[in-house]
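Only one protein chain is missing from this complex, and each of the others stays in its spot.
Going by the order they are written in, the chains are A and B; count residues from 1 in each one.
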Amino acid sequence: MKVLQVLAVLLLLVMAGTVQAAEKELKVGFVYVSPIGDAGYSYAHDVGRQAVEALDGVTTSYVESVPEGPDAERVMLNMARKGFDVIFATSFGYMDPMLKVAKQFPDIAFLHCSGFKMAENMGNYFGRMYQARYLSGMVAGAMTKSNILGYAAAFPIPEVIRGINAFTLGAQAVNPEATVRVVWTKTWYDPATEKEAAKSLLDVGADVIAQHQDSPGPQEAAEEKGVYSIGYNSDMAPFAPKAHLTAPIWKWGPYYVKVVEEVRQGNWKPESAWPGLAEGIVDLAPFGAMVPQDVRDRVTAKKAEIAAGKDTIFTGPIFDQSGAVKVAEGVAMTDAEMLSMSWFVKGVVGTTE
Amino acid sequence: MLPMRVAKRQEPLGYWGSCVVLSVALLLSLLLSAGMLAIRGTPPLEGILTLFRGAFGSPWALEDSILKAIPIYLCALGVAVAFRLKIWNIGAEGQFALGAIGATWVALSFPDWPKFALLPAMAAMACLCGGFWGLIPALLRQKFRANEIIVTLMLNYVAILFLDYLVYGVWKDPASFGFPMTPVFTDGAIVGKIGTSSINWGLAHCILLGLVIWVFFRFTRLGFEVKASGDNVRAARYAGLPYNRLVVLVLVISGALAGWAGFLEASATVHRLQPSIMVGYGYTAIVVAWLARLNPLAIGFAALLLAGLRVGVESLQLDLQVPAAFGGIIEGLVLLTVLAGGLFTHYRLVWRRPG
Partner (left out) sequence: MTFEILILLLAAAVQSGTPILYATLGEIFTEKSGVLNLGVEGTMILGALAGFVTARLTGSPLLGFFLAGVVGSLATSIHGVVCLIFQGNQVVSGLALTILGLGLANYLGTGYVGLSAPGFDPLPLPGLAAIPLLGPIFFRHDILVYCSYILVPLIWLFFTRTRLGLALRAVGEYPAAATAAGLSVAAHRWLGVLVGGFLMGLGGAYLSLAYTHLWTSNLTAGRGWIAVALVIFAFWRPGRAVFGAYLFGGIMALQLRLQATGTQVPSSILLMLPYLLTVLVLVFSSWRRGSGEAPAALGINEEPVD
């Protein structure tokens, strides 16, 4: 009898313990490569973080401007020691540091953005931004009169190059004459330089400006010149109401919320997630009033096609800048090939260095 | 009329007096920084405490701060050598980059060499490249009287872009998925860690090189000439000291030390070359060198302090959501207050007598 009583008490205690554990605040940490004040890439992630913060029983924190390499390792170690339960690292160079930290803290869920390495408690994720880029390229290709599209590009890394290629293929799908001129600024957020880059593209005859940097500088240049522009990251229409056709945009929130909920429920498993238009992690901003209905219809139809998985965009035949076949007819590029893309498709004017 | 005026001291302020002035200056800068925290609604005291705890409050925090202090120390040591001659080398950042490039070139070209051959070769190449980057402003100053502040500064931008050019182009690791970084160094090219700690043997390099510089200024004729010329250029020229050659010497030493720091950062901490290796140690080094009054031992403490600031600011972000730029505010304020406090080395305040 006494034994039973003791057992009952013990059971109660254990239950109380688990209840308490369930009620414990889940701590979620984010590591950003640039200041969230960049209004772009890190900012988009931070908007996603705020969606997580809004959940009940979850607190979030972040460290911004963390250089890739040993600094990142230290920051993640710090988070782990401070008892964070989920850690998101949002830049490619955080991959190896995160792997090291993940091995030391098996109970913490680690998620790395834009890489490919995994561990038992580390998954990776990214968004198929190139799908939205392709759609924006279609819009640009339909709207250009000079057949020269200008692309203010950030750094020559695969994500940017893939975006330029998808944009070009999209433009050529509606306008085979379209070419894309690329100017590298080697900046993520320097409005003055990026606006000047856009102007230099306008000077050589471009009449639609697209961009990969995070500042609306290029949008301003297009607005002042009275030509069209394609934004990036978020709807940039307020900065260039007369020029802004549309913009490929990020929506991290739903994905982050999903992962955090999974961890809380205890059914999170590391995976390589690369969601796209279908999952809504990337999207197209609303069309500007100047985009004619037939273009809208065509793009919307394509969007449905891509979301349904009927068009993977990077399916051959695809030619490189010299005109040689890079992807044979009917062959689709693998995710790994797309993630490491470092060459331009035919129709792009510029270098990848 | 201010109620006080300054009067020259008969003798410069002594050791303890200087310590008091320094402490007051540091305290003032901390107070001002705390005020900046309050402006954004962060509890100031908690903020400053978090900063210190994050920097020195635990064994691993201290280890992290020491790790970060290593490259800062070497850069600052180099900057201090040039400052001794009143040569304003603002180019430690670029010399650091060149050192990292030189070391990486050796590491990538001779990956199979054994450690005892490869590491010295990397260090030597780093010094050579860093020293070369210091030689350019020295020669331009000597031949064309070009201002070394501007030349060294502009060369920083050039060096960083050159590093970019290499890692985005010819040195890009085929296995890096197109991201700008070289392959990871072979084991022979990596400066290891001391025992089980996370601190690498770069710390020993710092102590050794610090000693060398101390001996150089204390016991060698050349070191004496640099000091004398720095104190009074005109007198030194009258005394027949080879001022122009000394300028070349200090800038090359300065660049070589910063280059050594670049070698350590690439070899011991990052294990490869990538753009994110450039995080402004070269600029922090200027602050450190000046705070430490160019003294090799004091540079050690100042380097640790500012390295701790960089590490501690991360905790401040994590716990209290303070923007990363806060570190720059403290750095600037500390330097300004200490600089202003320097007045009391040679002057004191006296009350104006009425009438």
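Operating definition for what follows: contacts are C-beta pairs under 8 Å (C-beta built on N, C-alpha and C of every residue); 3 or more make two chains touch, one makes a residue touch a chain.
Since we're looking at a predicted model, the values are computed, not measured.
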Seminar exercise, completed: Touch list for the missing chain, restricted to displayed chains, reads A, B
Problem set entry | Full-complex contact with the absent chain, from A:254, A:280, A:316 or A:350 | A:350
Problem set entry | Touch with the omitted chain, as defined above, among B:138, B:153, B:264 or B:320 | B:153
Exercise. Given the contact definition stated above, which residue among A:29, A:115 or A:150 touches the chain not shown here?
Worked result: A:150
For this session: Could I get the residues of chain B that touch the absent chain, sorted low to high?
Result: 5-8, 36, 39-40, 88, 90, 140, 143-147, 149-151, 153-155, 157-158, 161-162, 164-165, 168-169, 283, 286-287, 290, 323-333, 335-336, 339-343, 347
Exercise. What chain A residues would touch the chain not displayed?
Worked result: 35-39, 43, 150, 156, 181-187, 189-193, 195-197, 199-201, 203-204, 206, 215-217, 220, 224, 238-239, 349-351, 353
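Basically, only the chains that are shown with their structure count from here on.
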For this session: Could you tell me the distance, in whole angstrom, between the mean C-alpha positions of chain A and chain B?
Result: 36
Exercise. How about chain B: which of its residues touch chain A in the complex?
Worked result: 54, 60, 64, 67, 161, 164-165, 168-169, 177-181, 269-270, 274, 276-277, 279, 311, 314-315, 317-319, 321, 323-325
For this session: Provide the residue numbers of chain A that touch chain B in the complex, in ascending order.
Result: 29, 35, 37, 61-71, 74-75, 77-79, 81-82, 92-93, 115-116, 155-158, 161, 186, 339-342, 353
